[in-house]
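Here it is: the structure, laid out below.
As you look at this complex, bear in mind that one protein chain is not there, while each of the others sits in place.
This part shows chain A:
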Amino acid sequence: MDTFSLLGQGLITAMDPYNLLYALIGVTLGTAVGVLPGIGPALTVALLLPVTYKLDPAGSLIMFAGIYYGGMYGGSTTSILLNTPGESASIVTALEGNKMARKGRGGPALATAAIGSFVAGLLATLGLAFIAPTVVKFALSFGPSEYFALMLLAFMTVSAAFGDSTLRGITSLLVGLGLGLIGIDQLTGQARLTFGMPNLFDGISVTTLAVALFAIGETLAVVSSKLAADEKVESVKGSVWMTKQDWKRSWMPWLRGTAIGFPIGAMPAGGADVSSFLSYSTERNFSKHPEEFGHGAIEGVAGPEAANNASAAGTLVPLLTLGLPTTATAAIMLAGFQQFGLQPGPLLFATNAPLVWGLIASLLVANFMLLVLNLPLIGLWVKLLSIPHYWLYAGILVFATLGTIGADGSTFFLGPIPVSFGLLLLTLFGILGYGLRRFGYPIAPVVVGLILGPMAEKSLRQALQISQGDPSALFKSWIAIVLWILAALAVLVPLYLRARGKGKVLAQFGTDED
């Protein structure tokens, strides 16, 4: 089988001592930053993007893969050991994991989360390796009209399908699309919405927007909140090892979680939260101890954690094979590729196969490293969790501004004073991010809209240029028609459900992160 040899070659690339070092740095940094409260996977990846600026593409992407998986691991540690009131509804791991930690079973909770994430990451990465070539073959037959329909579908699932309001989801998306217009038009070289400012010719950088919306927006929301944060870090007492009983109760949820998470991530169907919720309710139905749910059931940690990780690996399927980011994290990863002039998609598999397979293989390597690193270092992660808020957010802002200046060092003059343009954008978008949070607008659609908008526009214009302006060309192939119908359903079904008063379920699936 071809995939085996390609993956084998990828493993050889990933095992190169330098690349191993990059992966190790990536997983360590990713876990350390992901562990910090208030920092989800998307922000972890965005904050650490500058670390990879000066490496070669292969090393940088490998480090990036480590950061991505490390951020996911770190996040689950936070939700188990830290009880963040108000957020528990959206993070199911916290539901059971934190209860376990309070009963002094934090060790086994962390262990089942880590091993579950490992199992899921392993299986899902293998799934990615085996599905990718098929999807690529299929995608090579796509023309601009199919790509446009596909992006339309992604827009609708990201913005309208989940969350508590179709209107607010689509508004977020359009804000992102509007920001994507700024800069030089790719096809004609015409400046658009730059208002004569040369600083805007290159457009808005995805990193700046993501860091601003997530880091600055979150900081402003936390600092202005009147609710005193009643957070308590649970210490890890006793053994971190799982008992025989724990193993027996964990292995099926791991596998079920993987089976739920991977397909959901692989379809352009939104974030990891959907899959962890589905896994949680599945485990509650399957469990022999349903009475323990809500009081620290290990299945309720094992399943959702596996689902979460499998779905994160699943989102790499559309990202790598189609160039289609379906979460904010994936959008930032796409930006990571683009900084090297690489465009993920079917062609990348043809033109840069060693790089793609090196990346996939290093996901496997990163996964192993995390399993080995995570549990022994748990004491260190707990220390990071107890950093007081004032140092934590001050530090987050330092790194947020660092990444922005690294990406956009341009200057403009306010009278005689030289002002950093990147920081100006960072502050403005930070205020936007605060506003989005305050009024219940989702954030991921803004980031996805910014990066995918110009790509969708390009496809649309190419499709219509080929047909000399005849819009019926957009619906010529059956693939395109199916995608259009799915996109319409992604908007209409949730609208119908919300009108029938079933919106609460969808609202739970909605997420601020990812």
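What we mean here is this: a contact is a pair of C-beta atoms (placed from the backbone, for glycine too) under 8 Å apart; a residue touches a chain by one contact, two chains touch by 3 or more; residues count from 1.
Everything below uses one rule, namely that contacts and distances are computed from a predicted model.
Not every chain of the complex appears here, and the one that does not is recorded in UniProt as "Tripartite tricarboxylate transporter TctB family protein", selected from "Secreted protein", "Tripartite tricarboxylate transporter TctB family protein", "NADH-quinone oxidoreductase subunit J" or "Vitamin K epoxide reductase domain-containing protein".
Residue A:Pro50 is the one among A:Pro50, A:Gly203 or A:Pro494 that touches the chain missing from this view. Contact with the undisplayed chain is limited, among A:Thr93, A:Thr219 or A:Asn374, to A:Thr219.
Panel shows chain A; residues 50-51, 53-54, 89-90, 163-165, 167, 170-171, 174, 177-178, 181, 185, 187-188, 190-193, 195, 216, 219-220, 223-227, 388-391, 393-395, 397-399, 401-402, 405-406, 409, 411, 414, 417-420, 423-424, 426-427, 430-431, 434-435, 438-440, 457, 460-461, 464-465, 468-469, 498, 501, 503-504, 507, 510 of it touch the chain omitted from the view.
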